[in-house]
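One chain of protein is taken out of this complex; the other chains stay put.
And then chain A:
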Amino acid sequence: MADLSKVVEILLGGDKDKLIAEVQANLNGGADGKDILNEGLIKGMDIVGEKMESGDMFIPEVLNCAMNMSAAVEILKPHLPEESGSAKGKVVIGTVKGDLHDIGKNLVAMMMESAGMTVINLGVDIAPEQFVAKIKESGAQIVALSALLTTTMAMMKKTIDAISESGLRDQVKIMIGGAPVNQDFAEQIGADGYAPDAGSAARLAKELVA
């Protein structure tokens, strides 16, 4: 197998053009697409994750690495077998009805994308019916609900109830987050999980579909 440590190193360096050039060079040199993905890019992103946890890398740097990785994956796609190209889970995410806060939710969406998931970001002020319709349409496995207001926490429960009533509850895992909610509340309203921040949200999403 080709030495892919340089891909890892360049990924960590954060320069997109260099990364793409290196991936291309490896392909030209006959390296296997799957190896470049697993031993180069994914290995690099694992290190990025560790560095974020340890406080050595900051959010904008993490997002930059993730975006560069996605660009590199685009180049790899023709060289990957079908099944490894498919995303590790499809997520429908939105801020519940009555709530306009979206900074945290968008961060969660970005981190999930970085983790290789397909994310459908509905936006803010999303009614239960809109979530239901999107789950049906997209066949998502995860629904992520965000609320920052105490007054909109109840809307999370209503959304979960609507998903149950529509008969889709068994198809999806539901996770919630946002400043006023916590693990207890998640259990109380019948969600499958809660995460306090974007990094752990992406990890939780991966666990839920594993």
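Here is the rule we use: a contact is a pair of C-beta atoms (placed from the backbone, for glycine too) under 8 Å apart; a residue touches a chain by one contact, two chains touch by 3 or more; residues count from 1.
Quick note on the criterion: contacts and distances are computed from a predicted model.
Q: Consult the UniProt record of the chain that does not appear here and report its protein name from "Electron transfer flavoprotein subunit alpha", "FAD dependent oxidoreductase", "Trimethylamine---corrinoid protein Co-methyltransferase" or "(2Fe-2S)-binding protein".
A: Going by UniProt, the chain not displayed is called "Trimethylamine---corrinoid protein Co-methyltransferase".
Q: Out of A:12, A:27, A:42 or A:59, point to the residue that touches the absent chain in the complete complex.
A: Counting the whole complex, the residue in contact with the absent chain is A:59.
Q: Out of A:23, A:66, A:92 or A:107, point to the residue that touches the absent chain in the complete complex.
A: A:107
Q: At which residues does chain A meet the chain that is not included here?
A: With respect to the unshown chain, the touching residues of chain A are 55, 58-60, 100, 103-104, 107, 150-152, 154, 179-180, 197-198.
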